[in-house]
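A protein chain is absent from this complex, but the other protein chains hold their places.
Let's look at chain A:
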């Protein structure tokens, strides 16, 4: 005799809700596992979306050209005319350069040498900011009016290290000691997303560096922008263009690629997290199995009664299996809601766009149901195998 699915569901709902606290705890176990699964897929998806949006805003047309030293203690530089030569390549839309002056920077003459450790003093061309798409946080950038004087613009990180994150609105600005000379801080930069090296730099005008810091005018890093569709071609010809004698010692990279790779590893949760979610789901499943086993032990009388009312072994098995799937399915549903809510909160807190992959929710639900079937199988089979006489006797 078959019983309808609706009858089966009604029996199972009755069985599950008769012990509400225990059912709720099993549901919670599954929900935590599924919520973790949804979150570890939803958060990276949102991060990825945010990254793509950021990249399209920053642009991907920037190339960074740096010289590798021929020997390890050499200071690698390009010829002084390399900037102009790179600018003559057809699709190139902009060229700027920096050069490491090897000078040290200190907050003041009484601060010891280490106060500026980590800050590189770079000679920077006036067009650097526009080329690498960096922005001022305060003050002004180097231009023709000041680039010949001992003035300096600090990168975001360098400014924090030196303790000068804000310039006074009026009166004399702060000064730092570069080499053995005082330089006036005229500007502080925002973090440069594409070129983090600038964040840790103190930027000095090209002529000022030559005049006060003994700089030879040879750039060490070129920043080149080019038309997007020709960027790979430009990348190919740059080494021979900027260093005709030693093109093999020129490294050209695309900062947007580096950023992409870095951020992808930051936002894509490793297999470890997914594994963790799997373990949580597994533990939830064990909880359901445990609940069902206890339930079968407690409900021997009910099993005996149902058998005497004409329930087949199959009916009893189906009933307990359905109860297990109900528990885990409810857990899966709750977990998807919790995971989605958690993802939304986390993602909004980071200012990312919310992306909830439907596949994650579907997979979480399906996973929960599978866990329920597996967890319910053994208790259900045990319930079905219980001889009716034994079930009634123990009631």
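Keep in mind that, in the parts below, contacts are C-beta pairs under 8 Å (C-beta built on N, C-alpha and C of every residue); 3 or more make two chains touch, one makes a residue touch a chain; residues count from 1.
The rule we apply is simple: contacts and distances are computed from a predicted model.
In the listed set "Glycosyl transferase family 2", "Molybdopterin-dependent oxidoreductase", "ABC transport system ATP-binding protein" or "Malonate decarboxylase acyl carrier protein", the entry agreeing with the UniProt name of the missing subunit chain is "ABC transport system ATP-binding protein".
Here one chain is not drawn; of A:133, A:199 or A:302, the residue touching it is A:302. Shown as candidates are A:23, A:311, A:326 or A:375; the residue that touches the absent chain is A:311.
Contacts to the hidden chain, counted on chain A, fall at residues 1-4, 6-7, 11, 14, 18, 301-302, 305-315, 387-389, 392-393, 395.
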